[in-house]
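Let me begin by handing over the structure; questions about it come next.
A selection of the complex's chains, in situ.
Each chain gets a letter, A and B, in the order it is written, and its residues are counted from 1.
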Amino acid sequence: MEFKERDIISLKDFSRAEIDYILDTASIMEPIAHSGSDLLSGKILATLFFEPSTRTRLSFESAMHRLGGSTIGFGEVESSSVKKGENLADTMRVVECYADIIVVRHPLEGAARLAAEFASVPVINGGSGAEEHPTQALLDLYTIKKEKGKIDGLKIALVGDLRYGRTVHSLAYALSLYEVNLFFVSPEMLCMRREVLEDIKEKICVIEKDKLDDIIGDVDVLYMTRIQKERFPEVADYAKVRGSYRVDLKLLENARENMILLHPLPRVEEIAPEVDDTIHARYFQQVWNGIVTRMGLLALIMGKIE
Amino acid sequence: MEFKERDIISLKDFSRAEIDYILDTASIMEPIAHSGSDLLSGKILATLFFEPSTRTRLSFESAMHRLGGSTIGFGEVESSSVKKGENLADTMRVVECYADIIVVRHPLEGAARLAAEFASVPVINGGSGAEEHPTQALLDLYTIKKEKGKIDGLKIALVGDLRYGRTVHSLAYALSLYEVNLFFVSPEMLCMRREVLEDIKEKICVIEKDKLDDIIGDVDVLYMTRIQKERFPEVADYAKVRGSYRVDLKLLENARENMILLHPLPRVEEIAPEVDDTIHARYFQQVWNGIVTRMGLLALIMGKIE
């Protein structure tokens, strides 16, 4: 399987076998993440965040440092300088001289793919537009496999903002490569985009619901997402749905005992703090899993693991 | 003495013996700071500065690099995302996956302690609210001991903004563990907070003054602080005291020959540039001492020196 010099733009570019291979590599990284390594010594990772995301940026930087590499980059740019694709093209052709691998986060759809086309070094999509966040989806899959021992055969609910959340789009697609039952749970105005839904329904069973209560007793994995204020055209629209999708101890009384609760973070009100200490909570473990998943990706792309 | 995995939130958590041990460790770091080291190779320091402070952040980063470690972090955050303790809690539980040790600087009182409670990795307070700045106080103590050979027996004046300055609160407390005579010199509206004063007076002799002239001939250590405009509710209040506490060559004519002059920096007008070349000035040496003190702390907390 060939990952060397490969771009990671969308999980749609990868087969199930390839995704499984990435997850296996992440698993190999667990002890290395603790001990440190010089696998990528002398290599430089550039993190170009045209849209701020402290968590994703620090996660990649931590992964690179644990592999013995260095990092350079920026965490924010004034929108003026990133409007034109032409500028992004030049930026990539400059930064490819500075670094061996580049992570790009960008507010526009398609920007990461465009960036990859212009750069001669491999590019990882650190989140672009509302569509793709492939490394988040990979760490989600890794968490499910690590916690449940498998992905096939599970019943998994994706809950919250399924329309604007970039995380759930990448994850829903990735899960459609496995034999799972999916529940999409959202208020109607935030339901999964039709094109994504149709695409996935061709491969696996998907049921749409609008209440958490309807599915809480049935699922092995409950994947919550934040309902982001900034995605709504009108504040009033946000007020209507805010807080309708909230996990607390009362709701969890009806959950399966071994149901695991995931969230890409940051959470606002959709998971009550009281839930953090329950046997269901795995959202902080996801953060660690993000480190090892990204370590695995970096090692594969740099050709240090085959 | 056990420092491994310990948080450094307030000097009130430490005995005199422990503080002396930290100062001795800082001393051991002097040659290592020049030669470089791989003592913390593979370790990651996160600097989370919710309030900008280039000096303190760069000092910690420099200390970490000299020990062979890596750094990640951010230097500023929009206030919106740090308002709620709940958010800080989640941030710490995320960043503890990215780093082996975390420095937090935060505008709110108590934020560093809260951060430490939520993080499973050790947390160092890089300045919180107007109350605490323990690593600054440690480097001040280290400077005094290095320059005067001892702390006990000295006459030390803390001058300027004793009300709002976080540095003097930590330092005054730390000095109260030694057998010193303290002078607090400030305009009345910036006098040392009563609760701090009472606490310290139980242990050592403290004299309050409102003129530099009154004490300049008596002290071994003159510790100046900046009178910060932004601490004043009214600009007019600032105008009244601005410049009243200023060290220049004329004032120093009455100083003891071996009196040393300290300042946490940045200074504005409270020390005239002409003073920089006198035998009294030690404020730039403090900067270097900050590196070795922080190196010592990092090495102790990571369990690499016992």
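The rule is simple: a residue touches a chain if its C-beta (ideal position, glycine included) is under 8 Å from a C-beta of that chain, and two chains touch if they have at least 3 such contacts.
Bear in mind that the values here come from a model prediction, so they are computed numbers and not experimental data.
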| item | value |
| --- | --- |
| Complete complex - number of sequence copies, 2 represented | 3 |
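Assume only the chains that are shown with their structure count from here on.
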| item | value |
| --- | --- |
| Averaged-CA centre spacing for the pair subunit B and subunit A, given as whole angstrom | 40 |
| Parts of subunit B lying in touch with subunit A, wherever the complex brings them together | 41-44, 46, 70, 72-74, 77, 86-87, 89-91, 93-95, 97-99 |
| In the complex, subunit A residues that touch subunit B | 35-37, 54-55, 58-59, 61-62, 65-66, 68, 71, 75, 265-267, 273, 284, 287-288, 290-291 |
